[in-house]
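This part shows chain A:
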Amino acid sequence: MAVLLIFIPLFASILFLFIKGNMGKMIALTFSVINLIFSIYLLSSFDTQSDEAFQFAFNEPWVESLGISFCGGLDGISLLMVLLTNFLTPIIILSSWGKTPEYPAAFYGLILLMQAGLNGVFMATDGLLFYVFWEITLIPIWFICAYWGGENRIPVTIKFFIYTFAGSLFMLVGLIYLYLNTPIEITGNHNFSWEALQMAARSMDAAGQQIVFWLIFMAFAVKIPVFPFHTWQPETYTVSPAPGTMLLSGIMLKMGIYGVIRWLLPFSPDLVSSGYNLPIVLCIIGVVYGGWIAIKQTDMKKIAAYSSLSHVGLIAAGIFTLTIDGLQGAVIQMVNHGINIVGLFLAIELIERRTGTRDLSKLGGIASKAPKLSVLFMIIVLGSLAVPLTNGFVGEFLLLKSIYSINIYMAAIAGLTVIFCAVYMLRLYNLAIFGDVTSHTADMKDLNARETILMGIIALLVIILGVYPQPIFDISKQAIETFQTTLTLK
Partner candidate 1 sequence: MSQYLFYFLAFVSIFSALLVVTAKNPIHSVLFLIVTFFSIAGQYIILNAQFLAIVHIIVYAGAIMVLFLFVLMLLNLNKESEPVKNYLMKGIGVLAGCLLALVMVAALHKSTMSPALGIPNEDIGLVANLGKVLFKDYVVPFEVSSLLFLSAMIGAVMLGKREPKVEPVNENTN
Partner candidate 2 sequence: MKIPIEHYLLLSTVLFCIGVMGVLLRRNAIILLMCVEIMLNSVNLLMAAFSTYHGDAAGQIFVFFIMVVAAAEVAVGLALIVMIYRNFKTTDINLFNKLKW
Partner candidate 3 sequence: MKLLIGLSVLAVITMMMGLFKSRKFVLPVVVLGLLGLLYIASGYGCYCEDKMFGMYINEHQFLKMFDINKNSGLVGLIMISGLLITILAHKGFNYTENHRADMHALMLFSMCGAIIAVSYTNMLMLFLGIEIMSIPLYIMAGSNKHDASSNESGLKYFLLGAFATGFLLFGLALIYGATGSFNINQIYNYTHNQLNVSEGIFKMGVVFTMVGLLFKIGAAPFHFWTPDVYTGAPNIITSFMSTVVKIAGFGALIFFFNGMLHPLGEEWGKTFAIISAATMILGNVTAVYQISLKRMLAWSSVAHAGYLLMTVAANGNNVPKAVVLYLAAYSLGSIAAFAVLITTGKENFEDYNGLGKRNKWLAIALTISLLSLAGVPPLAGFMGKYYLFTTVYEQYPWLVIIAICTSAISIYYYLKCIIAAWFKKGSEDAVQVPLTTVFVILVCILGLIALGLMPQPVLDLA
């Protein structure tokens, strides 16, 4: 039944081939809200105490001679990701209403296709199915960025496409390597299911696991992005249209992190439990690097992009520590980062729409012109800063704690992120919102009702999840405990 989460938007996106004109956004919104309601229904019937690995599971044979089946299901972590996807998609669609793009039908069709792919990624429990969905998400996001993007978009998006495509091909080889090591079944074929791949990984020696680890790591490292593979990211974020940036930063990054949790760690159990620190080091380099560069930028979108690099690096580092705290913090921070970064980009987009610029040196005095915007923006910025009682705090605290338990120096370096973040975020807020009114902001209008609601929802979530994060713990608890037993976490 959960499979409908994939097929509703897929069907809708095919429908969009035949739709012309402005009908598009209404239909897109309808379908995405249907999907949101449906995923909330799934949440309500999700059993947090269940022993099953995957609830709402579906399993259909697909290509038997290749050992592939169309199977999937939801555990706590993927349920959270699915919720995040289906919650953010309507928000992203709504955010584009003020500035309807050229060829709206195609635009919204691609967003819905993207949603279908994302839901598939988070639900698949078959290696090849996961890979297929992983690649399916790339096509629409590439079209969105390359068609509706800003200046210089084509070389930038080609770079983005080739990086991610190449990375995922390495993952494909890694999966094939594992697949060929799975036991042969009665049908005479190997098996591509998650459980079988996991078993195959267990039966391999350390060298084999190391190969698998790095092959698969490539794909996720490009997507997250981890330090040496990140060069596509800031540029792509900058040239993409606002909805594209939100999709990329809000959800697609989470694909990478989710992939690490579900498809990387269980496949190299011996390797990771022997304290393999190189990935952590790479992630932490990204944390510092992103934060440091962000301080110097004057383009608001770039600041947000680098801040995202820095935050996500911390999440990935937390996961690679392989501690309960790290995993728990990562899960909680994935959700919250998704919400915060989308809010941040939304605010930037709204400012740009009104003033025509993202350049901090040309902005100022928004507080007096648009108080509602300023207040809501403030809440989101505080969330990003991980101030206590906002949603960022719990996750970041847990993540830092987990790194601390591994290595105190690394924790100290990673802790710099808090300071950096405070510097660049407050600088951004200060330069844009306070100060003197400039020619660009002189006749700026405040948020209208729709935009207020949109920003309000996000701001509300920032506070609610900050004050009461317990539901997220509850949902993901069972899944993390399973990991604890299979991976012998510290």
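Behind the choice of candidates: all candidates are chains of the complex that A comes from, given by their letters.
In the analysis below, contacts are C-beta pairs under 8 Å (C-beta built on N, C-alpha and C of every residue); 3 or more make two chains touch, one makes a residue touch a chain; residues count from 1.
No experiment lies behind these values; they were computed from the predicted model shown.
Undergrad: Touching chain A in this complex is which of the candidates 1, 2 or 3?
TA: 3
Undergrad: For chain A, which residues count as touching candidate 3 in their complex?
TA: Within the complex, chain A contacts candidate 3 at residues 17, 62-66, 128, 131-132, 135-136, 138-139, 143, 146-147, 154, 158, 161-162, 165-166, 169-170, 172-173, 176-177, 179-180.
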